[in-house]
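Below: the structure, in structure tokens.
All protein chains but one are shown in place.
Here the chain labels run A, B and C in written order, and each chain numbers its own residues starting at 1.
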Amino acid sequence: MIINHPILGPRDSQEFTYLGDAALIDRPDWQAENAADQFHDYLYLRDNPAGEHRELWFHEQGDRSWLVVTRNTVTHEILNVELARDVARARGRSK
Amino acid sequence: MTDAVMNAGRVAFQADGSTGARKGVQVNRLDGGLIKGSKALTFTFDGKSYKGFEGDTLASALLANGVRLMGRSFKYHRPRGVLTSGSEEPNALVELRSGGRQEPNTRATVAELYDGLEANSQNRWPSLQHDFMAINDRFSNFLTAGFYYKTFMWPAAFWEKLYEPIIRKAAGLGSISFEADPDAYDKGFLHCDLLVIGAGPTGLMAALTAGRAGAQVIIADEDFLLGGRLNAETFGVGDLTGAAWVEQAQAELAAMPNVRVMPRTTIIGAFDHGIYGAVERVSDHVLAPEAGKPRQILWRIYSKRAMLAAGATERPIAFENNDRPGVMLAGAVRAYANRWAVTPDQTVAVFTNNDDGHRTAADLIAKGVKVTAVIDTRPDAPKVEGAELFAGAQVIDTKGRLGLEWARVRLANGTTRDVPCGALAVSGGWNPNVHLTCHQRGRPAWREDIAAFVPAGELPQNMSVAGAANGDFSTAAALRAGAEGAVAALSELGIETKAGDLPEAEDAPVNVTPFWYVKEGKGRAWLDQQNDVTVKDVKLAHQENFRSVEHLKRYTTLGMATDQGKTSNMGGLAIMAELAGKQIPEVGTTMFRPPYTPVSFGVMAGRSVGEEFRPTRKTPSHKWAEEQGAVFVEVGQWLRAQWFPKAGETHWRQSVDREVLQTRNSVGICDVTTLGKIDVQGKDAAEFLNKIYANAFAKLPVGKVRYGLMLREDGIAYDDGTAARFAEDHFVVTTTTANAVLVYRNMEFARQCLFPDMDVQLISTTEAWAQFAVAGPNARKLLQKVVDPEFDISNEAFPFMGCGEITVAGGCRARLFRISFSGELAYEIAVPTRYGDAMIRKLMEAGEEFGAVPYGTEALGVMRIEKGHAAGNELNGTTSALNLGMGKMVSKKKDCIGNTLSEREGMNQEDALKLVGFKPVNAADPVQAGAHLMNADGEVSAATDQGYITSAAYSPVLGCSIGIGFLKSGDSRKGEVIRAVNPLEGKEIQVEVVSAHFVDPEGERLRG
Amino acid sequence: MGKFDNHGLKAISPLGGHEPRVDAFTGLLIREVADRALASLAARQGQEEAVKSAAASYLGGALPAPASWSEAGVYAAWWMGPDLWMVSAPHDSHELMAGDLKQAVGDAGSVVEQTDGWCRFDIEGPRCFDVLERLCNANVRAGKAGDATRTSMEHLGVFLLCQEPGQKYAVIGPRSSAGSLHHALVAAAKSVI
């Protein structure tokens, strides 16, 4: 597969390490009173869609950017690639 | 230029300038052809010597020499000859070469002839002519499709003891030598705007068009001769013969720097996003590769656009005994005559359902071969010059034990006629080579007018199909499609160009009346000739409800042979459709999957073989350790010194015990460079480490080191190490050797995805520093001789868990850490890696007066077990801080990765496993890692399992074997005697549960 | 060697020699390079511009853009990742460059000495394209001088710096695997040439 890196352009997916669903960015608040449940859902449950999937790839043999790749899990077509750091900030993550 | 090109790449048409007059040089050799007539090549088949020419394949050369019998079928060991002239060949499989180069199942039709070629027939005993296993054929009526699912069941034991061994012995095709392949293989990567797959008229025209437009073009063809069918046909292109036009085209392409022409290169698969796998056969056409040169190369081709121009494959018609040597595809017979100047026999008959078959008759007649009849299933068959035509007729049987002698024909008027023929050229029409279009989501569609499947559905991204592969069978249509396809592909890339003038060429329409099998006859009509699947087998599959295409394939094994059914699937499908009363498209097609043709293990492995299978990482002291005669061990990709044997030591334990005792009694030195080192900087570095580690780091003073435990988010401990604070905003974190990459990755995840606004910068410095542990009572004394005097490393100035930047050996910058894995007074000292070799020598020299020893990973392991430190065997991915006895370290006051889920009830049971030590009750008993723990008495079973021993070693200090491991409620069971059972090796010993800290439990030594 | 290692420790090259290794082929030269000091420079959070200008004045040239490298005087630098660069200079004269660089950028950047984290092989000669296409997936034939590509060769992550397209490149890989990287380069050269 070819991942169109937002900074570096098309790169062979072999340079990347795959993690999984981009929802792993949304780490729950440890102090929420149902934190245990939230962490359970966060870590263990997946939409696992047959279709568009936002997922985390790490450019380990490259610039070490974590990317959020939107990819169709049926056709493997890649629709969008973003820097995970930008996505994380956009989702309100900070420190 | 042109000459050079002509002599490169391909065997040029009459390049030797001869008239091609060689009729009769071999019994079935004709005049003309595209082989070099100048010098004859010698080769052997089954030990018998023959002659052929450059440009021959093994198959063409054997036919030239009058050899029709080339193999035996898989199941019934039926005598078989060559069916085709290409890579779709199901029958003529041989063992090529011998020794480590022995190559089973090689298609004689694609094996290029070279001087000294050695080939042997396979899957027969004792000989190809007299194959004992042909006995199976006698029982074929019992061995129908799937018969084995219905028998061999009683008595139960007999399947494995009797039936299966016999079946396995009989099964299989060729054999391997069991010697290592002596040849080298290579890999490479190519990029292009347009990849053209196939160099027939379509592909060549496409490459010319794209090349002239300046695009980066790769054109690949599995054949060693470009041109595809143009080499096999007599009709011309423009005012040139087909072959001459090919040569001209190739010359023009070769002159273009932007075009890469790759003959002998098979595109094996269409992978995601325009990536194609290609195997180039660099040296298969010579006796052996040049020294250092590869036999084959696997190319990964990154294409912006690809055009499939792979042509079409002819399909046979099934009729009784249609598998005798001499029964061939009509197009193949024509190819042998026109390209290789060979006829399979002096008398040939033709059996066809379409006009193309007639070309074979015409071409053979033109070459002076006697064509005894043209049998055409169509009542309105066109006239034939120079041969008898039977219109509306069918071949209903053939005779000839090891080779065809005559064919029995049912004439239109119902009478039969026996037609003498040593070869029968059969044409059932042509199937476009759609294979690569199916490697992803493409599903072919049926085209009634040509009675064949053509590419359809979702083709691989940016792939187009042109020419015969797309159902356009005429040369003119192919040239047009190639040119227009290239123009279209380039315009998608923003390169505008025109098709240009195309040469004149034949534009005959496809004229075919579908005809799949002759219904007459009680005997067997063969579909899949290699796997011996007959029309009857398909009928039986239908009768037993194996009606979906996949069930049919799996039940009958149709299309599962080495040719993957390239010539047989279509017939099976058509017959199943007929039986099910469906249209062919309703039945569907089976999946075509990579590779297009089989590929060797060697080429897929490339250079990653033997010791180069994976990279080797060497420590800074490697060279020195080698000089000391160290024994090395693989630790991940690292090679580390395991122990340093001394003269007179005959057993590794002697060396390891000595290293341990000398370290504990005086001082030892160990290269610990392999531990991961990650440099962490930034205003929020401390806060960041608070998140990463289970324990707190924010308040760690500058100049101090702290042990840290890392949890996964699920609360399981996965790595531990130390973090040294060199400045308010600067830490150096160490990881275990095994997890260095993982920890760095996870820290980047936390930095970029979880805490994107923290001011933290990370970078690995694992390799930048050569780091040595100096451990033992004399460690400080030794170091004081190496560390430059202005640095005070006394206990007061540089206490336990201190760290700092210093210089050694008169000005070499270094880092010093007062940390201890061995439990002794110990330091770790780091210098820039280039000085590591000199540093170990310096340390050993300075340690001489103390009898300093180097110690390896074994002694390291013994000492850490004596101290009860967890390592890889304890951090096994299922153990929590609680299990490790570090539950209290997990801060509840702060957020850190893993602390929330570590509180789940299942991970905090009353009787949770706890890390403890074990001592044998009988000091002579060896404690073994991997032994399970059972209570002192009661049964030994999974139900009564109390835990397991993770690490064990002989402790020279305690004079007995010891172990650490996980025991239910272990921390409250000290002093209890239990059993360590190892039924795997028939061992059971009594052990006492003790603290995991066997040596210096109070830790006074390391503070001393 | 350099003015900073007048101490008692003698350096060895990544391949373990006291002199750098050279392998010559027809149309290709593979040279081990051990005389460059390296330091990584990362911009602190929100300090990207500050670090760039500070570095520019120290290096006498701007830090390179993504996927490229540049040189100015004795200094060279390549882009490693977002807000992260590797700076290089002659080892003999700049063994302590990391400290100096940190001085120059102050709190705007994080600097880490990387000199001995890496091994480097310069390959020169007209056969560069042919050999490199057997080693890595970088599209070298379409490349230009100044390209800095992170790619992998025989399972090893490396930086490939293009000095002159088709003629001169630097391959920079992990020091501990210098032997394996060298073997890969030489094996590919033998296979091609």
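Just so we're on the same page, a contact is a pair of C-beta atoms (placed from the backbone, for glycine too) under 8 Å apart; a residue touches a chain by one contact, two chains touch by 3 or more.
We adopt the following convention: contacts and distances are computed from a predicted model.
Name of the non-displayed chain as stated in its UniProt record, restricted to "NADH-quinone oxidoreductase subunit M", "Sarcosine oxidase subunit beta", "Branched-chain amino acid ABC transporter permease" or "Succinate dehydrogenase, cytochrome b556 subunit": "Sarcosine oxidase subunit beta". The missing chain, though absent from the view, touches A, B when the full complex is examined.
Set against the missing chain, the residues B:Gly81, B:Gly211, B:Gly236 or B:Gly277 yield one that touches it, B:Gly277.
Among the residues B:Leu83, B:Val282, B:Leu298 or B:Ala846, only B:Leu298 touches the chain that is left out of the figure.
Contact with the chain not shown here comes from a single listed residue; of B:Ala156, B:Ala291 or B:Ala647, that residue is B:Ala156. Contact with the undisplayed chain is limited, among B:Thr265, B:Gln529 or B:Thr562, to B:Thr562. By the touch definition given at the top, chain A reaches the unshown chain through residues 1, 12-14, 18-21, 37, 40-41, 43-50, 53, 55, 71, 73-76.
Counting the whole complex, the residues of chain B in touch with the unshown chain are 74, 100-105, 123, 141-142, 144, 147-154, 156, 159-160, 164, 167-169, 171-181, 183, 185, 187, 269, 271-272, 275, 277, 298, 300, 439-441, 536, 540, 543-546, 548, 550-551, 554-555, 557, 561-562, 564, 591, 593-595, 598-602, 604-606, 608-614, 616, 633-635, 712-716, 718, 872-873, 876-878, 901, 904-908, 928-932, 940-942, 945, 948, 950-951, 981-985.
The rule we apply is simple: only the chains that are shown with their structure count from here on.
Taking each chain's centre as the average of its CA atoms, chain A and chain B sit 29 Å apart. Centre-to-centre separation of chain B and chain C, using mean CA positions: 33 Å. In chain B, 302, 684, 757-758 are the positions where the chain touches two or more neighbouring chains simultaneously.
Multi-chain contact residues of chain C (touching two or more other chains): 84, 137. On the side of chain C, the complex with chain B involves touching residues 4-13, 16, 34, 40, 42-46, 84, 96, 110, 112-118, 133-134, 136-139, 141-142, 154-156, 174-181, 183-184, 187-188, 190-191.
Chain B meets chain C in the complex at residues 184, 186-191, 216, 292-294, 297, 300, 302, 607-608, 612, 614-619, 622-623, 637-638, 673, 679, 681-684, 730, 757-761, 763-770, 807-813, 831-835, 837-839, 842.
Listing the residues of chain B that touch chain A in their complex gives 271-275, 302, 440-441, 458, 461, 684, 687, 713-714, 741, 745, 748-749, 752-758, 895, 899-901, 903-904.
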